[in-house]
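== chain A ==
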Amino acid sequence: MIRWDWIGRNLPEIRELLGDHIVMALLPILLGLLIALPLGLASVRWRRLYQPTVGIMNVVYSLPSLAVFIVLIPITGLAEQATVIVPLTFYALAVLIPSVVDGIASVPTHVRQSAVAMGFGPMRRLLQVDLPIAVPVVLAGVRVATVSSISLVSVGALVGRGGLGYLFIDGWQRQFPTPIVVGIVLILLLALAADGLLVVAQRLLTPWARARSSA
Partner candidate 1 sequence: MNWLIEFFGDPDNWSGSSGIPFRLLEHLEFSALALLAAVVIAVPLGLWIGHTGRGALFVVLSANAARALPTLGLLVLIVLLVGVGTTLPVLIPLVALAVPPILVNTYEGIRGVDRDLRDAAYGMGLRGGQVLLRVLVPVALPLILLGMRIAAIQVVATATVAAYVGLGGLGRYIIDGLATKDFASTIGGAVLVALLALAVQTAFTLVNRVAVSPGVSRRVKVR
Partner candidate 2 sequence: MITFEGVTKRYADGTIAVNDLHLEVPTAEITVLVGPSGCGKTTSLRMINRMIDATEGKILLDGVDVRTIDPPTLRRGIGYVIQQAGLFPHRKIVDNVATVPYLLGWDKSKARARAMELLERVGLDTALAERYPFQLSGGQQQRVGVARALAADPPVLLMDEPFSAVDPIVRTSLQDELLRLQSDLHKTIVFVTHDIDEAVKLGDRVAVLRVGGTLAQVADPATLLSAPADDFVREFLGRDRGIRRLSFVPADLPLRTDLTVPDDADISKVAGVAAASGLTWLAVVDSGGRPSGWVNAADLPLSGTVADLRLMPYGTFVAGRDSLRSALDAALLAPSGGAIAVDDEGRVTGVATAGALAAATSGIAAEGVGTGRG
């Protein structure tokens, strides 16, 4: 089923697809975080914003990725990275905004109030108290979003730009399983690696949680 020589001959191309895949999968997560943090914080500050925001995100999440890719083609162009990155950013937002809100909500009231009582200003409290405590919940959301994003990029192959997903189309058109297997395995490995890195990041960012669990 696996033709190793095919892999050997196509290594440079596979490497290129992998790079393309990483960019298209991870850029939406970065963009998503940059947008989700202020939006999430705003939803915490102005509680009335939360329900509509989550409602819209639920609707966005229910749109099929292939359909969104296609609707975007006239705007962003066929086989362009943006055609994939824009929808994936929205999917990431649908996961990340609730994570940010839940994360901030996970800060115990007594902790927040004692920070206020000690004279922390709103910005300082946000950066030094709220956000660090929110990290585990937010990162749990980032992990889900990242893994889904890595897997979803491959659907973009149907509109001409899917990173490793191209291998699926290639294998299907030539009725040749090797590229398909290579694509699946690389996507799984990529997801595992990203997930692992995020777990390490969480441990580094929240040393207090680590000390507690090892004690």
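The candidate set was assembled so that all candidates are chains of the complex that A comes from, given by their letters.
Rule of thumb we're sticking to: contacts are C-beta pairs under 8 Å (C-beta built on N, C-alpha and C of every residue); 3 or more make two chains touch, one makes a residue touch a chain; residues count from 1.
Predicted, not measured: the structure shown is a model, and the values here were computed from it.
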- Touching candidate for chain A, same complex, options 1 or 2: 1
- Note on the structure: Touching candidate 1 in the complex, chain A uses residues 1, 58-59, 61-68, 70-71, 73-74, 143-144, 147-148, 150-151, 154-155, 157-159, 162, 164-165, 167-169, 171-172, 175, 177, 180-181, 183-184, 187-188, 190-192, 195
